[in-house]
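Every protein chain but one is kept in place in this view of the complex.
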Amino acid sequence: MKKVFEKPKSLTDVPFTYCPGCHHGIIHRLVAEALDDLGIAKDTIGVAPVGCAVLAYLFFDCDIIVAAHGRAPATATGLKRVKPDNIVFTYQGDGDLASIGTAEIVHAANRSEKITVIFVNNAVYGMTGGQMAPTTLEGQITQTSPYGRDPKTMGMPIRVCELLSTLNSPGYIARVALTKPAYIVKAKKAIKKAFQFQIDGKGFSLVEVLSTCPTNWGLSPKESNEWLEQKMIPYYPLGEFKEVF
Amino acid sequence: MKKVFEKPKSLTDVPFTYCPGCHHGIIHRLVAEALDDLGIAKDTIGVAPVGCAVLAYLFFDCDIIVAAHGRAPATATGLKRVKPDNIVFTYQGDGDLASIGTAEIVHAANRSEKITVIFVNNAVYGMTGGQMAPTTLEGQITQTSPYGRDPKTMGMPIRVCELLSTLNSPGYIARVALTKPAYIVKAKKAIKKAFQFQIDGKGFSLVEVLSTCPTNWGLSPKESNEWLEQKMIPYYPLGEFKEVF
Amino acid sequence: MVDRLLMRGNEAIGEAAIHAGCRYYFGYPITPQSELIAYMAKRLLKIEGATFVQSESELAAINMVYGAAAAGGRVMTSSSSPGISLKQEGISYITCAELPCVIVNIMRGGPGLGSIQPAQGDYFQATKGGGHGDYHLIVLAPSTVQELADLTIKAFDLSDKYRNPAMILGDGLLGQMMEPVEFKEYDINSIPSKESWALGSSHGREARTIVPFNLDAGEMEKINNRLKQKYIDMQKEAECEVVNMDNPDIIVVAYGIVARIVKTAIQKAKKDGINIGLLRPITLYPFPSAVIRENVHKAKKILVTEMSMGQMVEDVELAACGKAEISFYGRTGGVVISPVEILEEVKKLLK
Amino acid sequence: MVDRLLMRGNEAIGEAAIHAGCRYYFGYPITPQSELIAYMAKRLLKIEGATFVQSESELAAINMVYGAAAAGGRVMTSSSSPGISLKQEGISYITCAELPCVIVNIMRGGPGLGSIQPAQGDYFQATKGGGHGDYHLIVLAPSTVQELADLTIKAFDLSDKYRNPAMILGDGLLGQMMEPVEFKEYDINSIPSKESWALGSSHGREARTIVPFNLDAGEMEKINNRLKQKYIDMQKEAECEVVNMDNPDIIVVAYGIVARIVKTAIQKAKKDGINIGLLRPITLYPFPSAVIRENVHKAKKILVTEMSMGQMVEDVELAACGKAEISFYGRTGGVVISPVEILEEVKKLLK
Amino acid sequence: MAKVIIDRERCKGCELCTLVCPHKIIVMSKLFNQKSYHPAEQIDPEKCTGCAFCAMTCPEVAIEVYK
Amino acid sequence: MAKVIIDRERCKGCELCTLVCPHKIIVMSKLFNQKSYHPAEQIDPEKCTGCAFCAMTCPEVAIEVYK
Amino acid sequence: MLDEIIIAGFGGQGILLIGRLIAQAGMLEGKQVSWMPSYGPEMRGGTANCTVIVSSEEVASPVVSNPSSLIAMNQPSLDKFESLVEKDGIIIVNKSLISRNVKRDDVEVVEVPANDIANELGNLRVANMVILGSYIAKSKSVKMENVFRALEEALYRQSEKMIKLNKEALERGAMFC
Partner (left out) sequence: MLDEIIIAGFGGQGILLIGRLIAQAGMLEGKQVSWMPSYGPEMRGGTANCTVIVSSEEVASPVVSNPSSLIAMNQPSLDKFESLVEKDGIIIVNKSLISRNVKRDDVEVVEVPANDIANELGNLRVANMVILGSYIAKSKSVKMENVFRALEEALYRQSEKMIKLNKEALERGAMFC
């Protein structure tokens, strides 16, 4: 029998430190597969965020730097400008990218820095124990919205893809999910396309991945997948938002 | 004879320190007239930016605080939350609002803080002597784009109204200009409407005013007006972008 | 009788703040102080007219504090080391504008992202001014959960008294641990009125400004001089706990959680016939230099111990004016010093 | 022969950086250093493969520097006081990650927005660590335009040597003034290779990481200890100019532009029969404590003078170990000290 | 009948008012004011309709209109 | 004919693989692994089509598929 | 009196609650107490421990190098802390998850099949109460009635039934001492 599915080479053997059922692991695999498929792992520099994925350097078998919270796009800019022939990607959570790092992602996208951003939207701050993220849904209970997110004082969830797509600069922007195999196949395609965009020197690319945080959602992995499908996808429609070069 | 036009009461007698022909003065007058017309000057707190308008406290006859560069929306949030019955407005340049203060404006708008933002887009950093702003036009020469803004490394000019209008929160957002009386009349209406929006407790309001910087553009006031009409307005269309409550 | 409650340090700070009339909180999550922001959310969102905002960043938080303080609100923010670094510009502004507010730093190992374990590496930043320009914070260093509560209340009062931001400098261990804590009656009416300077409606008075700058150097210097005078006036608030100082063989100087660890070392040392004196600065700015100076001659050796590479030790040396032989022992990165280590260090010095 | 060029201080820094092989600059405009960013734009945008980015903020700039340094680029950023405060978190990260880069601070009056006139109020921030955690920058304090150039080059070299960020601590006056400057031959090939640690393509080697943290306190402490050892090793780079020190009536300690003003005071004093010695620290970190210590006993009185409320004076006191009577004279807010004032202060002390 | 009063010391000589006056009855003075700008002045006040275009446009709020 | 190999020590017992298997031939073991999770295991390998849905879904990359 | 207790196990085993109840009970008895957790990024499967001090005097260091008692809920915890326990101290071992014997012979050891008993009681999650019951009975650090009170306060949002179950677990555990 032939092996038809195995761990991609661009992942190390270190077991993930993520909670059971957390999609971070799937996203890691898809990124690693993209690096494998495109044969770019040895030329890739990853920028890990401050968030649950801060330990990503243990898992990806490529050069990695951990950026300050929210500043991954700036750090990636520095890397890419010095090493334009390398492939540079950031891997950022929603607190990291859409809250503290808002200015950095908007301006990196606007400058159309030739980097690829993997944006993990799990509607919560995972690492710090479940506080409200900019992407937390209306009414969602978190540590810092203990009575549910109230749009009157906390605003509505931010849709990053839609926001960034208004910028008049080259870019590839898509939103994907991972709750069923069909979605995963699409997610894989989008991530690969995003890296290809960079390889082709076309500019900035970003894939938003709707992700789960069973631990902080207080749900089982299965329930988390359901919640994602029933609550998140309607507010965060999947699809490609921009492809301009 | 009756006086049919005079300096609004909400302006002090201190002569402006702006350069000849600079639109900051017109914008000040329009804001002051709005305060007069709505009778809110004595209940208004202004937040001045770091930029040419840092001295606005000399000119407006209402309480004023000078915020850190880019952080006026955060400072305004603090003020408004403590004094919800006061009217709070920020007055910000394009460097201030669209560059260093990107995160603050996006999130204040998204929380729909009940503040009014007067956003002065003069396509340049005035105060510091004419560096590139996020709104500097393609090819425009500035101190830091001495060979013209090159979208390949510096990105395209950011359209703030369009960007903020994608947020799913209440808000009034408009763009105006001041190069002819008809525009000035419209600008006045928009600014008044923005304050009325706040008075009515409807949420965040922002008026972007296309403005000139003869000094740093290296043009006469007249040429500056022409340049604004011929170059800026086509890229930054005037109009109302959002009115949701 | 007041109840004793078993509370986490972080939560005790929050409850103390609310107790002291703090109704405005702006902050951003970070370990090991996230319980504090969560606590403020839980409490303030249920109080009519109060404000809890999870800001988009620490930078936004400190600038919201700036606005809220300018409007006369009793306001607090909190964070841990990296987040406090991000607030430096804002802190400098608030100090220049002479606005009162309380800033909590529950320190963790650094530099960089560091570790999330307890440390005291931000002493310089807190006491000398991590931001630009000549300014100082009032810096209080609690060592028990009760003191976290008490000094939080005191921080608000001192901050109002001097119109200067005050910082609670704790660490991850203090923030995370639980101890019994009591909240004594606090008279909210005793809070000084801010009517004479806060921004708001200007009916019946001239419009006011809060402008933390002056483009004229001479005028700016006047602001600096006013601040300097304030720092001089503040010196009288300096506080230091003095423990076991009759005839010590050696004096240990330590603050915060480390001072408590020293206390255990003192007990252990007694068994070995060694008498350790302890000087525990409670205010780190103003630094209790006078108390240090009066006491250092009581023993030949002075040991300063911190969970850092040695920061407060400089202030101790400055206070001692070359009149004592000062050694330093520190652990870093989040490693908590143990009583045994301190005792060993003491024995080494006494040899 | 090398040409003497009449250049602004800010531009001399820029030219020196390019001369030293710096090809990456990330910065944000601010008075009084905007000529530097403009200069870098003008020059770097014309050099193939070089990068000039006006970043969205100082925060972004320092984090771009972090990335560029990690990739092995010789990289610089610059700002003035408030902007430097915003960089504190990033600086702490870069230090922890042990990456080389040069940061220029052309100081202005503070705190807050302050004034835009020259000042020296950021000494503590620069030398003690304005960011969180235990770390130090290499801090160089030029006093002429020529030295701005020379020390900029030196900053790059020291930064590479120790893999530690280096700061040029200038002020608005130095940045704005023009003086003749020469650029001596610099061998770009002498720049140490970064191949052994920089990120990039990993063909033929294992993947590398740059992670400025460790969640395990013990492991984090190892990082701290490595840094500490580096700071000890660095002490040998300490530098101090010693002027007119045979038999001085009084010794003045000053750095940067103020030291030059003292030199004029020295000349003026001679006419009055007063002999003023000058100690001018060139490296502020490592601080030339040994030179200070060796020299302070040569006069009864020591005057430290700064354009601040008194910051370096603490390091002088620490170096002097209580062995000299130290006074301080300072101006703030952007007011530049005049030679006459210094002379008067000296006479007052000698009375 | 209308007229405008221009505060010649506030005026910075930007000329913007001269451009918008429908009757071209504002011109720049040959003289200097104290800040050494050539201030604007109204000629032919009879032609003034009091439309206030000039005043609306003036960045220095230096113009008052009477009608 | 296909089969899957599940790394029982990597598995964290999240059960996601059991949900996506079209033939419901992955179930959770009653036993603990060393991290005290109940790992997933394949039953009825004959029914396995090697579709790899399980592997694609596994957040721990604990599943290999052979065909 | 001075009791210094380290309680250790997997995250999710209710380690911190054990500690909290001892501290709370101590406080109810007018004693000085402190409770100090280990803390880290919230990730499942990690280990957790906390240190509790119950004392008649002011608690100085909340950090304890040599506890007088150890409650080991799993094997790694026993491995890590066994050697630190003071001479004549107490080690309570969760026999359900720890197969090896305690190596020290200068301490008192109590073995409690906490998980098994909890299972018998119908809820694995009360294993922590079983072992706490045993510790209280053995050490007499605080009174059981005060642990009950502490429990009621801590679980005030839970059902009567749940509280009852926890108390039952405490009592079952107390039989091992």
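Points to keep in mind about this one:
Just so it is clear, A, B, C, D, E, F and G label the chains in written order, and each chain counts residues from 1 on its own.
Keep in mind that, in the parts below, a residue touches a chain if its C-beta (ideal position, glycine included) is under 8 Å from a C-beta of that chain, and two chains touch if they have at least 3 such contacts.
Everything quoted here is computed from the prediction, not taken from an experiment.
Contact with the undisplayed chain is limited, among D:M177, D:I191, D:A290 or D:C321, to D:M177. Considering the whole complex, the residue from D:L6, D:I47 or D:I188 that touches the absent chain is D:L6. The residue touching the chain not shown here, chosen from B:Y18, B:Y183 or B:F241, is B:Y18.
Along chain D, the points of touch with the absent chain fall at residues 4, 6, 31-32, 116, 145, 172-173, 176-180, 257, 260-261, 263-267, 336, 338-340.
As a convention for this text, only the chains that are shown with their structure count from here on.
Chain pairs B-D and A-F differ in how many C-beta pairs they share in contact, with the greater number at A-F.
For the pair chain C and chain G, the distance between mean C-alpha positions equals 34 Å. Residue positions of chain A touching 2 or more other chains, listed in rising order: 18-20, 54, 66, 68, 99-100, 102-103, 106-107, 111, 127-129, 134, 153-154.
Each of the following residues of chain G touches two or more other chains: 40-41, 44-45.
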